[in-house]
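Please read the structure below before turning to the comments.
Of the protein chains in this complex, one is absent; all others appear in place.
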Amino acid sequence: MKLGLVGLGKMGYNLALNLRDHNHNVVAFDLNKEAVTKMNGEGVEAFDSLEQVIEKLPSPKIVWVMVPAGDATEQTLVQLKGLLNEGDIVIDGGNSNYKESVRRGNDLKEKGIFFFDVGTSGGMEGARNGACTMIGGDKEVFSTIEPLFQDICVENGYLYAGECGSGHYLKMVHNGIEYGMMQAIAEGFEVLEKSQFDYDYEKVARVWNNGSVIRSWLMELTENAFSKDPKLDEIRGVMQSSGEGKWTVEEALDLQAPTPVIALSLMMRYRSLEEDTFTGKVVAALRNEFGGHSTVKK
Amino acid sequence: MKLGLVGLGKMGYNLALNLRDHNHNVVAFDLNKEAVTKMNGEGVEAFDSLEQVIEKLPSPKIVWVMVPAGDATEQTLVQLKGLLNEGDIVIDGGNSNYKESVRRGNDLKEKGIFFFDVGTSGGMEGARNGACTMIGGDKEVFSTIEPLFQDICVENGYLYAGECGSGHYLKMVHNGIEYGMMQAIAEGFEVLEKSQFDYDYEKVARVWNNGSVIRSWLMELTENAFSKDPKLDEIRGVMQSSGEGKWTVEEALDLQAPTPVIALSLMMRYRSLEEDTFTGKVVAALRNEFGGHSTVKK
Amino acid sequence: MKLGLVGLGKMGYNLALNLRDHNHNVVAFDLNKEAVTKMNGEGVEAFDSLEQVIEKLPSPKIVWVMVPAGDATEQTLVQLKGLLNEGDIVIDGGNSNYKESVRRGNDLKEKGIFFFDVGTSGGMEGARNGACTMIGGDKEVFSTIEPLFQDICVENGYLYAGECGSGHYLKMVHNGIEYGMMQAIAEGFEVLEKSQFDYDYEKVARVWNNGSVIRSWLMELTENAFSKDPKLDEIRGVMQSSGEGKWTVEEALDLQAPTPVIALSLMMRYRSLEEDTFTGKVVAALRNEFGGHSTVKK
Partner (left out) sequence: MKLGLVGLGKMGYNLALNLRDHNHNVVAFDLNKEAVTKMNGEGVEAFDSLEQVIEKLPSPKIVWVMVPAGDATEQTLVQLKGLLNEGDIVIDGGNSNYKESVRRGNDLKEKGIFFFDVGTSGGMEGARNGACTMIGGDKEVFSTIEPLFQDICVENGYLYAGECGSGHYLKMVHNGIEYGMMQAIAEGFEVLEKSQFDYDYEKVARVWNNGSVIRSWLMELTENAFSKDPKLDEIRGVMQSSGEGKWTVEEALDLQAPTPVIALSLMMRYRSLEEDTFTGKVVAALRNEFGGHSTVKK
């Protein structure tokens, strides 16, 4: 199948190779000339002009967008709306907020363009060798692009989830679960680290990943991480987050769905960004006020 | 009423003055000679020998113990069991674990000594000018010592709560609630501190303490704290804890009673004791493994 | 001072009486004729036409809006924008979202109308006899309406908090704290209820409200509640919520401010709305899958 690919970052680049290996004819775009050159070197036609890419595609044109969620995706879709025509297909494979995807789907529909919101999981490794994708959009039209997903995903690794928005929604919730699972695993090692016993964490992660109830890809990655740095001495416990966990909690609040574990996973990430907290200062000051408990001076 | 008082720390010293002001005849004991001298200087007879204090008391002897919970209380009660006789009365006004109090009450009962577990709240200020006390022990015998509580507590500020253990139990739960209330207040100011507005926290605490739903002594203390250090710049947000909050959570777990707010208040205190966490390192390492997200090096 | 008052619900009605008692000349409006009649019976001029009310006011006209947040407030302000002129003053005393207030303030400023967002706490009792108010808006113009707040609030019970939005923001955070304090108190009684002791909760609330660290208006109300229904046998533990707690959590997420206690207080409210949960079903099903643990059939 011939298709356009917008964005040659970590995910887009690996996806291009994955598609190439399955004999799809990718025409890729990135503003960054280095990325374009590198892509060409891998036998994938690439340009630094979106117009050029669109021109190269037969109708109905299929364009897979793989750029950061937010402004970059918004601008790309606005541009594509201008360049594409009725019957063309746009796939957003990034981590967009599902509400945006619903809006964008409706917007593109005005011009007869079909929009698919595709949540992608599995990291760079997945993009390269077999991803997991959750797809929302028009059911009929999906059959046109289904072969792509059959090829680039692992077996049983794609799901047509329903109407527009349902793909990114599933990915959002997936990430909420991911936050909770990661925090659960990490808390377990926190207890081990403070315990009276002297464990080899790499071995612990390995045994937990073989035959136990908690065996999982995340536990496999935990083993990998400990194999490189046995006590994680070299890094700080700063837990960044990229949005989907927050969206999951916001969605849960809107739905009045209690999700304490996902919410706390997120809040502990925020806590990890701080050296000290105003909350702590207030509590310390209050203890001093009523009990004369001494505070720790700066 | 003539009574013995063991322990002239922050709480015991203030309690002695409070009892003295209500015309009770206190004979105080502390191992620390300076504390004894200071007490004598306030017109309260004090000694550095427990035997001497006990000798001075008429039978039935009443001894109020106000020493740190744990070993100090245990040793004092063991000594008192040796020195006292049938019909004598021991009051533990410290922050003992209620299970210890039940055990101690049964132990002293073997020798016919009556034991009262008394939870005391209100801080040093309360001990000095009007405390809040929750009392467990023999109901009949309580009438003998009730006048003491009428005098040293604020109006409606004492409660005979029930059998032995029920006093310290109430104090334990009181402290659990206190942890939750303090954390709630502190989180509120955390939000204000990060907000787009520029609030004067002393004034905020004052207005919240006058007519609002959240008016409380803790909010009054918050106002006091901010009046001394408007942004709490001088202290670190290290939140110590002294045991009762932890006991409340442990009790809740034993009772299968969900207490998320009290539990989280405690856990955020523990979190505040750490500069960095192993939990954070594990999550950061995992994000790096699957997403290539860079970690923060030490 | 002569002013208009829009909305004669629980809060507005009591505020009208409070203003009247302080010799302010209130002209009130409500669509509900019964409410209008009742108000007139109390010696406060009231009409069921907003235009009529506005006409009666001298310039610069002052209008206090006390209607439910959301649509009702929105519609009232749109109407007022039409009826008022440059230099007039609108006060929103309801529980509006601060973002709406910032928007409305800017909108009314286009026509030269001054807008004050006023968070009000203290319940109906406060509205009647002495409220607590947090006020955002133009600092200069505030002096014009300050006498109103001096009269209707308890001593030290009003605060000019800063620019437009800062008043409702403070009220939002106040309610977040309130959620946390209420949940903390309630969890404490949950532990007592499941404990081995047999407490009289009214007496417990009373003693905790006299001299203890956790004395507060909420504890006073707890005593009142137990005085009417000693074990709260007559009601179900369904915890409704009205929005400000949710906004506080959403704001905290936007600010990356960890507020576990406020968040969990809210989530336990949502949990209380459910008889059973899908979360629980999934966990029960999983336990059955891996451990053969029997599930509870419906």
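Going by the order they are written in, the chains are A, B and C; count residues from 1 in each one.
One rule holds for everything that comes next: a residue touches a chain if its C-beta (ideal position, glycine included) is under 8 Å from a C-beta of that chain, and two chains touch if they have at least 3 such contacts.
These figures come from a predicted structure and were not determined experimentally.
Visitor: Using the touch definition given at the top, which of the shown chains does the missing chain touch?
Guide: Taken over the complete structure, the missing chain's partners among displayed chains are A, B, C.
Visitor: Touching the absent chain in the whole complex: find that residue among A:I62, A:C153, A:L232 or A:V283.
Guide: A:C153
Visitor: Which one touches the absent chain: B:V191, B:L266 or B:A284?
Guide: Checking the options B:V191, B:L266 or B:A284, the one contacting the hidden chain is B:L266.
Visitor: Please pick, from A:L218, A:I235 or A:A284, the residue that touches the omitted chain in the full complex.
Guide: Answer from the full complex: A:L218 touches the omitted chain.
Visitor: Can you say which of C:V6, C:V26, C:M39 or C:A186 touches the chain missing from this structure?
Guide: The one listed residue touching the chain not shown is C:A186.
Visitor: Could you please point out the subunit B residues that touch the chain left off the display?
Guide: Interface with the chain not displayed, on the subunit B side: 213, 246, 249-250, 253, 256-260, 263-264, 266-268, 270-271, 273, 277, 279, 290.
Visitor: Over the whole complex, note the residues of subunit C touching the chain we left out.
Guide: Residues 10, 123-125, 182-183, 185-187, 189-190, 193-194, 217-218, 221-222, 224-226, 229, 232-240, 260, 264, 268-269, 271-272, 275-293, 295-298 of subunit C touch the chain that is not shown.
Visitor: Please give every residue of subunit A in contact with the chain that is not shown.
Guide: 121-123, 126, 130-134, 153-159, 161-163, 165-166, 169-170, 173-174, 176-181, 183-185, 187-188, 190-192, 194-195, 197-199, 203-204, 206-219, 248, 251-252, 255-262, 264-265, 267-268
Operating definition for what follows: only the chains that are shown with their structure count from here on.
Visitor: Determine whether subunit A and subunit B, two copies of the same sequence, contact each other through the same residue numbers or different ones, counting it as same when over half of the numbers at the interface appear on both sides.
Guide: Same, since over half the interface numbering is common to both chains.
Visitor: Take the average of all CA coordinates in subunit B, do the same for subunit C, and state the distance between these two points in whole angstrom.
Guide: Here the centre of subunit C sits 34 Å away from the centre of subunit B.
Visitor: How far is the middle of subunit A from the middle of subunit C, if each middle is the mean of its Cα atoms, in Å?
Guide: 39
Visitor: For subunit C, what residues touch not just one other chain but two or more?
Guide: 213, 256-260, 264, 267-268
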